[in-house]
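Note sheet for the following structure.
Note that this complex is displayed minus one protein chain, with the remaining chains in position.
This part shows subunit A:
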Amino acid sequence: MRGIAKSFLGVRVLSGVNLEVAAGEVHAVVGENGAGKSTLMKILAGVHSPDEGSVEIDGVSVSFAHPVEAQRAGVAIIYQEFNLLPERSVAENVFLGREPVRRGLVDRTAMETDTTRLLKELGETSFVSHDLVRHLSIAQQQVVEILKALSQDARIIVMDEPTAALAEHEVELLYRLVARLRERGIAVLYISHRLREVFDLAERVTVLKDGALVRTADTADITSDELVRLMVGRDLGTYFPPRGTETGEVRLSVRGGGNAVLDGIDLQVSEGEILGVAGLQGSGRTELAKAIFGAEPFTRGTMSPLRPRSVRQAVAAGIGLVNEDRKAEGLALRQSVRDNALLVSRSVRRGGRTDIRELLESVRLQPPRPEQEVRYLSGGNQQKVVLAKWITVAPKVLIFDEPTRGVDVGAKAAIHDLMRGLAKDGMAIMMISSELPELIGMSDRIIVMRDGRIAGVLPAGPSEETVMHLAAGEVTP
């Protein structure tokens, strides 16, 4: 791939990216969230077409209008979310849409035989070709995706964060699988946040940052420190409101909290404090927020003021959550600003009568029109409405999950100000963000999540490298 550039709605997400991968090579692609890894891979797979640049396979220039064309050219992509039919067998999934036909009927025998042969070649013995996919574990389903790719004679396989959903022991199996693919002369593009995997598996690594290529290097020639620096190294040019100086009594504390995803969570947040939560996608950040908020409750450990078993209990105990995905989880889009802003207080009957104009002005909604349907508001204004919703019940603890995602710069600063203001007024705030500059700029303390546990606690103002090291897991201790 040469000189690839791509913009969405006028926003440049990739520019001048070169990437090459040889047969039998494992090539890792790393970068922060939003660095452009996924877009680059989707261009290779024919999901998007590049605005500039070219893609060559075996020296022949190709341009795919459709993913199927890329498939025919030997490119297969294995997404984090699998494309499998749970109620069909392994063989049926492998040959989905390309069933071998004999005398007008699907040749099941051929399907089964071919699938069994592929399973043997991969050394996979834990399941057989006629098992239903829904009976398989996530790791086994991943193998089915790889079988699918192989049966299509894929020569380039892209794996998007393949270990994100795997347990520790399953990762070992994946390593062996990738080794087999390499032996077969398949080029593997391996996207991952996890540096250990990069060094274990890949011969070369390409670092993307803000849509541009930073460097391609042999993994033998680079240290994990350098790699982290390449991924995050940038200026902290943005202004954040000054930190608070005083923190008061502890408003929230969790001891040994755990559930299906989380384990051994110990943390506390005091009034006046903003506690940052860092971590990669899938590290358990959002799950931590939902556990404290009672939406996906803790099943172990203790929590004070109480360990909520439901959202209502949490709200009654003075805990609020500004969701990561405000359209799906935060707002009733067709209702008015007023009805959204008052929804929480109407559900729990707290806070009494609210002066709606005063409320909207306090969150600096511009213009403060209570009758407008929220779907017509900008992202920043929608987020302010979500914030207003919680302010009406004056929570003691307010958790923000990605508070400024999809929000323009001006509204971002306003939301940061509001958060600091709430903390000054005595609220205890937790803030999850995948934007490290924001997290570092806002937080009085930062906990770093990894694999559902707290990997470390950092004081105010750590370097991005320190956070990334903890989040990604270091190669050398």
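Convention: contacts are C-beta pairs under 8 Å (C-beta built on N, C-alpha and C of every residue); 3 or more make two chains touch, one makes a residue touch a chain; residues count from 1.
The rule is simple: contacts and distances are computed from a predicted model.
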**Prompt:** Which of the following names does UniProt give to the chain that is not shown: "Autoinducer 2 import system permease protein LsrD", "Energy-coupling factor transporter transmembrane protein EcfT", "Imidazole glycerol phosphate synthase subunit HisH" or "Gfo/Idh/MocA family oxidoreductase"?
**Reply:** "Autoinducer 2 import system permease protein LsrD"
**Item:** Touching the absent chain when the full complex is considered, from A:Glu87, A:Asp221 or A:Glu371
**Value:** A:Glu371
**Full-complex contact with the absent chain, from A:His27, A:Lys209, A:Arg251 or A:Lys389** = A:Lys389
**Asked** Looking at A:Arg72, A:Lys120 or A:Lys327, which residue reaches the missing chain?
**Response** A:Lys327
**Asked** Which listed residue (A:Arg72, A:Arg117, A:Arg184 or A:Arg312) would be found touching the missing chain in the intact complex?
**Response** A:Arg312
**Message:** In the complete complex, the non-displayed chain touches which residues of subunit A?
**Reply:** 13, 34, 36, 38-39, 42, 81, 293, 295, 311-312, 315, 321, 323, 327-336, 339-340, 342-344, 346-349, 371, 389
